[in-house]
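All protein chains but one are shown at their positions in the complex.
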Amino acid sequence: MGPRPRPSPLLPLGALVLFLLAPLVLSGWIVFLLTVAWAKALAVLGVVLLLRGGLLTFGHALYYAAGAYAAGMAVKYLHVREGLALLGLALLAGVGTSALLGLLVARYRGVYFALLNLAFSMVLYGVLLKFYAITGGTDGLGLPAPPLAGLRPVAQSLRLALYDLTLVLAALLIYAAHRFSASPVGYTLRAIRDNEVRVEYMGASVWRTIYVSYVIAGGLASVAGALIGLSVGHITPDLSFWSQSGEFVFVAILGGTGSVLAPVVGSIVFEFVRNYAFELSPYTWQMTLGIVLLVIIFFLPGGLWSLSALARRLPRRGAPPPFRTSPRDGAGAAGARTADQAREPRGGR
Amino acid sequence: MTALLEAAGLTKFFGAVRAAEELSVRVDEGEMVGIVGSNGSGKTTFLNLATGYLAPDRGRILLAGRDTAGLSPRLITRLGVARSFQIPQLYLGLTVLENMLLSLAARSGRGGVWAPLYRAPWTDEGRQILERFGLEAYASRSVGELPEGGRKLLDIALAIALRPRLLLMDEPTAGVSTEDKFEVMDTLVGVLRQGRITTIFVEHDMDVVHRYSRRVLVFDQGLVIADGEPVTVLADADVRKAVLGHA
Amino acid sequence: MRLLTVIALDGLAYASWLFLVSAGLTFTYGVLRVLNLAHGNLYALGAYLGAFLVLRYAATGSAVILGYGLLLLAALVVGIIAGPLIERVFLRRVYSREEEVQLLLTFSISLILEDVVKLTWGVTPMFAEMPYTYLGRVRLGGVNYAWYPFLLTGIALAMGGLLWLTVTRTRLGKVLISVITDREISSTLGINVPRVYTLAFTLGAVLAAIGGAFTAPMFSLVPGVGADVLVISFAVIAIGGLGSIGGAALGSIVVGLARSAAVYLAPELDLFAIYFIMALVLLFRPQGFFGEIEVRRI
Partner (left out) sequence: MPDMLSVEGVWVGIKGVVVLRGIGFAVPPGGLVALVGRNGAGKTTTLKSVMGLLPLSDGRISVDGVDLARVPAYRRATLGIGYVPEDRRLIGPLTVADNLLLPAWAGGLARPSERLEWVYCLMPDVRSLAGRRAAQLSGGQQKMVALARALMSGTRLLLLDEPFEGLSPGLGDKLAATIRQVQREGLSVLLAESDVKRVAFVQETYTIERGEIARPAS
């Protein structure tokens, strides 16, 4: 028997074509919004991959900013103009940084993993802020309109060119993430979430699996950062701030971890909702996010993506639970007679 | 001849609880050795020490003459020692076949981040192994749906799929009903003989030990108090008292 | 020499502040095994309410000395209301779920509280310096130094001592140790574990709010202060070992001195210095100074 039935590639490809054609009917600012959403979806995808291994990071914006600043500094100091080269350099920076920090971070799980990442991202934030002479401090750096593959698009079509570039690049990387998920290392990452002891007793390396996944996640975020930098034309230290990392986590949970496509769905919904909600009431924006997150945690643990399964009314049995949030011992939950038990805290042993 | 596994003077305390003291065990290639003893007599601790999960306070372990001090379970596994567990250690979020495929992928040492886990040679072999353990019907079900006995078998199958030189089994028939015990053991022993896998198994059931091991070690409070053929050893009054609590 | 004195004094002040905040964070984690990402926001609530009360009170022109009582009152009000509310209504529902879900939950509470502060007190900086200036200054080793930081140190010592005495010398402490060691067995012994959890979380919240309220007179308050505090106290407890009060004390001193040294010697590197030390410690002792590694039973 061959591999297990895979989802048909036609649907995502069709969707991609639709997105590529969308600018024909959509207004400029919506196209811009979509560019941002697709780009950020890559960073979110990194968060999702790690979450599948049970690893939650509150510092993924570190690589997002690393990518953006690598591009920005390459323009300023190396006088690189070519957009594709900038993206390549960003990827290199993201992979390099995550490969270095991963050496330390990959040993940790749970709160340590979450907060070590947060800590490192805040260090970068501090560095970007304080080394004014190099990074421009709060002023940030400008990223002038780049030529792409040697071609210099005219100003009006630049937005469109960046949109197409973002879309194609994101599609390619999402496909790569999909391959990764279905690969031995991708599965081992999910196995680690279930049982690290067994992974080691199979002779596979828990550390190496997490390390590789971490570097991939870092690389994805750095490309996202550079794409955002090119689209917006300007970068600031805020890219590395904790709230940016929190946003990635939020979108990851919003979309769900059931599919590599979920981050795109989550990201697009997020960008549009934010666009309207933020204008409506800037002081309650985070509160809204917090409340939505609470609602997802308690009522929609699989995120928006799990709605697609509901819609099909056929959640495939045996499929990996998207973002497992039900108690590990599912039994007895149905008819928990001793009601206080269900509420009692987990053992500390 | 060098022993396949040779433990000498192993000592391990948890606080003041003695789990192993001056434990010496020698197992040669091709043997099938049973370990008996009451709960807390140090049987599982011995398996944990032998596979590097715990480090001994004193003593050393040689694997085919090679000192395994300081090696992790992963490295010891890669040296050809596999292990099954008292409580099955499985990936509950994955399917039965995926559990098996991960074992095969790990054995091959070819992790890879691009080629799929589901690839023909592995899926074929995986299904074959599952079939031998009667788990074929569950292949594409999640492990969570497997009944307890099935989990136990899968746990052992995952270890055997690694094609080890030495297999350590922790209570292979615990949780298996009395009627099925011998059938399960027959299947297991068949596979082990065919793969010429040297085996050490911890067991509670004296009948099972009698029937399937040529040699039995009796553990009591971290000591080996008897070592020999099951017929003689298990007839010994002291042994029966230590293991069963009565002569 | 003068520089060294200043660094030491600032380091001490800084360490006291860090200890007040991180002791609560590490204590809550030690008992509940949940790292409360909203801890920094409880700090911020304490700080804002404290500053608000002091400013209101000062406007009446009454004796400044009572302002200190108001700071304490603010901390208690915040801790005793928010603590049980968060633990009973939200946290309790996710104890049986994965660690990352618990983190996400406290993260969402953190987001909500962030805006609660903005909605209540706005975004303009707030500064209630009266309790600070009222204590005056002192000459120490050729340095003219304010008294107030010593008050902070006193409070930190008192709180640390109180916690330590409670855990090691009282029945409540022994009950706590029992719950930490083995929750399940504790409940079969008749210990009301859910209540112990509420109590521990509330105590952590009170400590956070005390840290906030009593540092309010030293800095001007701006939104987002909670996140900064959380990030730095995490460094402190990671160095000391999650769940260890003694570790938090040691971590606070290390980080406090490092930061104050960095501020005077290489100001660009202040945050960097802290995390460099943290990374160094974790490299050689992954569980921190007093942390323990849990071994899974197989």
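Per-chain residue numbering starts at 1, and chain names A, B and C are given in the order in which the chains are listed.
Going forward, a contact is a pair of C-beta atoms (placed from the backbone, for glycine too) under 8 Å apart; a residue touches a chain by one contact, two chains touch by 3 or more.
No experiment lies behind these values; they were computed from the predicted model shown.
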| item | value |
| --- | --- |
| Contact with the hidden chain (one of B:L71, B:L92 or B:M185) | B:L92 |
| Hidden partner interface residues of chain C, rising order | 171, 174-175, 177-178, 181-182, 184-194 |
| Where the missing chain touches chain B, by residue | 15-18, 38-41, 92, 144-145, 147-148, 151, 171, 174-175, 177-178, 204-205, 221, 241-242, 244-246 |
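Quick note on the criterion: only the chains that are shown with their structure count from here on.
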| item | value |
| --- | --- |
| By count of C-beta pairs in contact, the leading pair of chains | A-C |
| Between chain B and chain A, distance of the C-alpha-averaged centres to the nearest whole Å | 41 |
| Distance from chain C to chain B - Cα centre to Cα centre, in angstrom | 48 |
| For chain B, residues that touch 2 or more chains besides their own | 53, 89 |
| Residues of chain A whose C-beta touches two or more other chains | 197, 324, 328 |
| For the chain A and chain C complex, residues of the former touching the latter | 51, 54-56, 58, 104, 107-112, 114-116, 118-120, 122-123, 126-127, 130-131, 196-197, 242-243, 246, 249, 253, 283-287, 289-291, 293-294, 297-298, 301, 324-328, 340, 342-349 |
| Complex interface listing, chain B residues touching chain A | 51, 53, 72-74, 77-78, 82-83, 89-95, 98-99, 101-103, 105-107, 109-120, 123-124, 127, 140-142, 144-145, 158-159, 162 |
| Chain A residues within the chain B interface of the complex | 1-4, 179-180, 182-188, 190-191, 193-195, 197-206, 208-209, 212, 216, 317-318, 320-321, 324, 328, 330 |
